[in-house]
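Input: a single structure, listed below in structure tokens.
Heads up, one of the protein chains got dropped from this complex, but the rest are sitting where they should.
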């Protein structure tokens, strides 16, 4: 079957391979979205009288057949078809003849890529948000469990003041909770239906864009038809930036864990079944998954910047450059999701070496506390600071557990606020699940 | 006066210059924030009995004096003082002796940098959001004014279908309106008070973090004290990403304008007083400000990057690396604000060459419309597409104005939805102003 | 077969999938390199008496069998094997039993990845350099052919002064010639044999690293064994930066061509068989391949970035993070090569619309020339500049061809220096071919 834009002259083979790239492979992930978008578009065409109800019914059945084939692994996109849109339309035309050719009325491939991508991102962001909330909750529970276990707090990589395992894990849980805000904004901005923008300039038919948006379960129509195309890359970058922040949290967590689990530190123990070995040193248990999380945080950042660079200062309207934003988008979302799962798996199996942690406390960790106590007794802080600094060797040892639990202001080791945090996460999970249900309902209702 | 951490041994001169860098210059922009944070901290210390009310009163007066000096340009930070925190504390100690040394009780410089930065970003983001809303409104009014003026719509840089000046300008107005959502999220996440986190591990005093947060007008306390430090760079990146998206919109706008105003296109006329000349070609009127907007979008992106790279996978707790995030943060925010102003100035003075625009319409711009009309008459779209494609030379000319106004579905040239957009912008401006008032009230109340 | 580091405990399935990633797919491109490195290593082990000559002979035959299978598409790497090194060693052990287990003596997988990557990059850089030289020569010939055809020279996107098609194309040819210097340096630095570094700390056997380097045709041994591992990512970044510069040249070229071939400009005509169409506008001939070159330049830049970010500030010695540098390296090199081929194909078929170019000349293009002529007649240049600027409407028209040919200083339109450039390119091609022959000889000699 011909491409959607087939003309009399054939494309040069080498050029064709270059322009198609691996789009036809990536697009296998967009089949469901393309079917949904097509059903909604056809239903709307019937509503405004371009198609009859009977024609719509036949189109819908054929589109459902595509979905069925795809679910069974029996639908494929040929390289010569370029993309999912052509493959689906080819299927319709093969099956329905003249009728198949009608479905493209009032839409453009740009339209389809846009709406398919939004639907895809909508699903992926829900998954990522769910995984973020689950990991944050796992960390909050871990923090709760180990809240009374002291751990040297560090600044400049060096031991600084008493801290706790709970404070450390809780810090990451709160950071991930803030990432949920970013991800929520990304989801909100993505939740605009571009369908009906056609080639960026609208069409001379009374298409009902609100109807297709409603059918697909979008929160609203993306109004200006040129903006729909101009925002290609923008929504992608917003989603990838939220993922980058998540990956930055994971990278810091991974880096801390790599450091805290080397034998010299020994604070934490990684389960052996997560530690690949060395081909030459039989004794090694390497923190491979953590190093890969760290590295993949740079990969997601690179995905973000690839999208930003590709689209910066492009002319208004569609440009073929946009095609290159699909791969980094898909990669970034999937890598973020799998990294979250791996991090959660690790925390569910991490051992805490309480004894080692206690042994790592040395008197100078209490220097700041000592100075503060002098200050509380009336010595100006700066003088107390100097005095303690000149008498570090005279610092008495203390009980670290007592020390951390005695710090009870908001957010201190003795007052981590984990119940409130877990409540916030639980509300997030409810919202995410509710959003997922709404989407599932829209899909079902469209295809029934 | 000594540094806050002054010890017996002096730092090597060259090393000192390297470590201080230009921090003491940048910190001149943080004087107000440092004074506000110090007053709030001192007031809280008085409330929990570490300072007497009388001591607090004297500290407040001295801090207000710092602000007065700074407002008159008479306060300066010596390179040897390193930063604003040291300079302010030095002033207090010079003036109040022992009392000045007390104010650092229960806080750390990390604390101060964190809270100063949040206060600074809070102000700058308000300004940026205001400018974004003003520019979006300017563009919406421009779109309204020229909504009936046709302009060739483009894809792949080439003329494609009829569009309008209104659609073009409106697309940017909507994109900026979406940026307001991103900026709002950045402001929301920034609106957490880190004060009281000390060196990341809390203090053994019953400090009241909720009180200082309230005094400074923050929406909430940033709870976990380690997260407060771990989020250094994170809040900065979030603000800079929102700025990057704004700058991307401006870069696309600038690039379009550069192209549309070359003599061969001639759609728009840039006011001569905005166009620098050439040193060798007397005839040139160069779109310098637009080219610089385009270039500066890459600079803000690089600022974002710099912050992301500096902080990726750093160990938990404070690291000196954080110091290097201050410059890109300040640069990025300021460049975004000034670029928005320049873009607005340009749009307030841009001329539209209606006649040139009309002349640029050629019959093949109506090919898609023709095919669609055939489709509406019952010819399958794919067949109509092919027929029109083979008979391009027979396309009749049309009235472009009539064409664009006849497309009236949501977001099409004949239905731009500008009233709703301007309403949305107006609500944004109200919110921004209200937020500004609340902040001003908090500041006044703290210093009165 | 077990992994090279197989231990008693099995890796968790999800973790294993995450850690292996698509390494086993990427490694299919390293089979030849792994075989070569293994033969060289085994030959050296025989030379120092670790293996007998007979054992080496059997290993070599089995390794050649691997290569034969791979050449016929019959060798594959199982996901459970993780990488090419394990797959090849598994083949040897299956086939040769005990002997197969001996080949890993005195080397590590790190060693193998390092040497395989260098061999891979050596081949790919030769291909890229060859393509750069061919494209530069194509551009030089194009410049020669059209050297007398005037074209408005631009600054700030606007017409500025007379230029020529030859000057324009020649500029890119020279830029690519300079890229050959960068690529040559990348090749030189890559041309160091890391084999024998083992796990970064050497081995307690008298291995002969000079011998393996010579056998593999490397220019030298990469001496310090820790540097061998520390340079992972470094050599990759150097190769990718050279590719980035090449892609930047292509992006500028593509962007110019997109602009110069829109109907309003019409300077150049793209062959129709290279121009994909639109799915909704039957009249469109879109410059897809050029837009993709432009977009892919951002992708290669992102590949570079990804490598730089992954490896910045990693601890000395091997880290699993390095694994993530393989994909961007391979992608970047291949995208650069295919983009060069597409660009050459386009230039071999580009048409030049001489008439349109001539029509685009307007008198003010001669303003600078007029001022300069006045200056040559004794009027101070600044005064001449002002006078001409105030009398732009009185500028006489001129013959553009005469104008460009009259500028004959070095590098001006009338003196492009193309013969010298083509000579330089021809020397480069000879060097590249000679280097390719040396490498082929080394391979053949190793495997014979």
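Odds and ends about this structure:
The chains carry the letters A, B and C, assigned in the order they are written, with residues numbered from 1 in each.
Note that in this section contacts are C-beta pairs under 8 Å (C-beta built on N, C-alpha and C of every residue); 3 or more make two chains touch, one makes a residue touch a chain.
Quick caveat, the model's predicted, so the values are computed rather than measured.
Set against the missing chain, the residues C:80, C:353, C:387 or C:406 yield one that touches it, C:406. If you put the hidden chain back, the residue from C:256, C:303, C:337 or C:364 that touches it is C:256. Within the complete assembly, A:371 is the residue of A:371, A:416 or A:439 that touches the hidden chain.
Note on the undisplayed chain: of the listed residues B:198, B:213 or B:330, the one touching it is B:198.
Not every partner is drawn; the one left out touches chain B at residues 3-7, 9-12, 14-15, 18-19, 21, 85, 104, 107-109, 198-199, 271-274, 276-281, 284, 286-289, 291-292, 294-296, 298-299, 301-303, 305-306, 309-310, 319-324, 328, 338-339, 341-342, 345. For chain C, the list of residues touching the undisplayed chain reads 6-8, 50, 93, 98-99, 101-106, 110, 153-157, 160-163, 167-168, 170-175, 178, 181-182, 185, 188-189, 196-210, 221-228, 230-231, 234, 237-238, 241, 244-245, 248, 251-252, 254-256, 259, 294, 297-298, 301, 305, 308, 311-320, 368-369, 372-373, 375-376, 380-383, 385, 389-390, 403, 406-414, 416-417, 420-421. Chain A residues in contact with the hidden partner, per the touch definition given at the top, are 155-161, 258-259, 262-265, 277-288, 291, 309, 312, 360, 362, 364, 367-368, 371, 385-386, 388-389, 392.
Going forward, only the chains that are shown with their structure count from here on.
For chain C, the chain whose average C-alpha position is most distant is B. Chain B and chain C have centres, each the mean of its CA atoms, that are 38 Å apart.
For the pair chain A and chain B, the distance between mean C-alpha positions equals 24 Å. Our note on geometry: chain A versus chain C, Cα centroid distance of 32 Å, whole angstroms. Under the contact definition stated at the top, the residues of chain A that touch 2 or more other chains are 7, 104, 198-199, 294, 298, 301, 305, 319-320.
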